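Missing here: one protein chain of the complex. Every other protein chain is in place.
Chain naming follows the written order as A and B, and within any one chain the residues start at number 1.
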Amino acid sequence: MGLLSNAAALLGKEVRTEFRSRELLSTTIVFVLIVVVLFSFTFDPTTNESHRFGPGLLWLAFLFAASLMLQPCFLREQTNDTLSALRLAVSDPFAIFLAKIGANTLFLLLTELLMLPVFAALFNVNFRGQLPGILLTFLLGSLGISTAGTALAAISAQARMRELLLPLLLLPLLAPILVASTEVTVGLMSADPVMQWKGIGFLAVFDVVFLTALWLFGEYLLEE
Amino acid sequence: MAKRVVLCAAAVLLVIAAAYASFFIAPEERTMGDLQRIFYFHVSCAWAGLTAFLIGFASNLLYVWKRNEKYDWLGVTCAEVGVAFTTIVLISGPIWAKPAWGIYWTWDARLTSTFVLWLLYISYLLLRTLVEEPNRRALLSALFGIFAFIDVPIVFGAIRWWRTQHPAPVIMGGPNSGLAPGMRPTFYFAVLAMHLFMWFLISERYALEKLRGDVEVLRREAETS
Partner (left out) sequence: MASPAECKVGLRFEKVDKRYGTVYALRNLTLTIAPGECVALAGRNGSGKTTLLRIAANLTRPTRGSLSFSESTENQNPHTGFVAHATMVYDELTAEENLLFFAKLLGVTKRKERVAELLFEVGLGERKDSLVRTFSRGMRQRVAIARALLANPSLLLFDEPATGLDPEATTWLIGRLRTLRDSGCTIVMSLHGESEVARLATRAVRLEAGSVVADTRAGTTFQSVLSFTGG
């Protein structure tokens, strides 16, 4: 009945629902794969070039995939107006956001982790030994993408042209995530791996700032 | 009415005066010569744009809190004026870069961040066209405006860090290292002039938005009676 237990219950339902059909995950993974393959046509995929361009293109693929994957999270709640049921049942509306952010972060992470070995194989990148750093980057980056994305999904669900609107609103907002994640990943995947803590710092700051903003303003996003 | 004319005249005169000062009063810059003079214009527009967005941010917060439509009018006004100034910044940067570096765009940190800023507020304006109901539009755009503005420092910070990792030509490197004392009076005068001009644009645009709001009220009353 408190914020965290409500969020946990909601998160459980979101995850259970998704794993029943797996439609979101499967379409997202295939989309990332398609984007990565297409990107590889745009530069010469020799090892040097891959190290320079690869991580950026990987994160760009994640960002595009996320901007599509995040749309259903509030559109689904519109079909039977289950959003109203949630608002009535939950003591703090922030629980709804926490749960959806948690679910979206989880789905994004799963996609990224599945893509990692594929990416390493396709672009001949060795990242073993750097796994903890890469996981941390994936985690903080996905959390940022999900937080901003869930907030904006709530906005775009109430507007026209919502399929196009969410990417339009989200992608500029996520510029810092793209920049920082790419830089850190490049550092970790280079021949001489280095951990760029400043980049991690930017990701963490983004996450904290947007989670706080959502905590303060979330209930207004759900207003009718 | 008289106030508006006075404000308009004052703003225009001050801008002309600042232009004159930047060409004839400010000292010549050592390395770039006359080309550098665009800096007074370019940077003061950037500051005026940011001030407009800051006022917009405050009015977005006030709208969410108070739900008074005046704050919505001020919000859209500041976004448009801010976008106008930011557009000038994005155009004047390449105008400087071409003769100085031979290329129009160098992905310089500040200019790139300004580009993202511009895109964010263009998205804000696009969002407004896609929500029809006025109260909904006001609330949703205020909330997006808040998210956009709090992102701005992070954008600027992250891109600046990114640029230190991959150094590239800096547009108007001079001001980065500090302003020569002889240039300061002209610079601050230009900033003042641009802010006055910003204030003039905001009050005119706000008046237009208020007029639209008043028409809506009249239409509403006509329909229900």
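In this section, a residue touches a chain if its C-beta (ideal position, glycine included) is under 8 Å from a C-beta of that chain, and two chains touch if they have at least 3 such contacts.
These figures come from a predicted structure and were not determined experimentally.
Asks: Using the definition of touch stated at the top, determine which of A:26, A:48, A:82 or A:126 touches the missing chain.
Replies: Residue touching the chain left out of view: A:82.
Asks: Just name the one of B:134, B:153 or B:169 that touches the chain not displayed here.
Replies: Counting the whole complex, the residue in contact with the absent chain is B:134.
Asks: With the missing chain put back, which residues of chain B would touch it? List them for me.
Replies: Those residues of chain B that touch the unshown chain are 132-135, 216, 219-220, 223-224.
Asks: Could you list which residues of chain A touch the chain missing from the display?
Replies: Counting over the whole complex, chain A touches the hidden chain at residues 1, 6, 9-10, 13, 17, 20-21, 79-82, 84-90, 223-224.
Here, only the chains that are shown with their structure count from here on.
Asks: Where the CA atoms of chain A average out and where those of chain B average out, how many Å apart are those spots?
Replies: Each chain's C-alpha centroid was found; their separation is 31 Å.
Asks: What does chain A use to touch chain B in their complex?
Replies: My answer: residues 148, 151-152, 155, 158-161, 165, 168-169, 172-173, 175-176, 179-180, 183, 198-199, 202, 205-206, 209-210, 213, 217, 220-221, 223.
Asks: Going by the contact rule at the top, pick out the chain B residues touching chain A in the complex.
Replies: Within the complex, chain B contacts chain A at residues 64, 116, 119-120, 123, 126-127, 130-132, 136, 139-140, 143-144, 146-148, 150-151, 154-155, 157-159, 161-162, 165.
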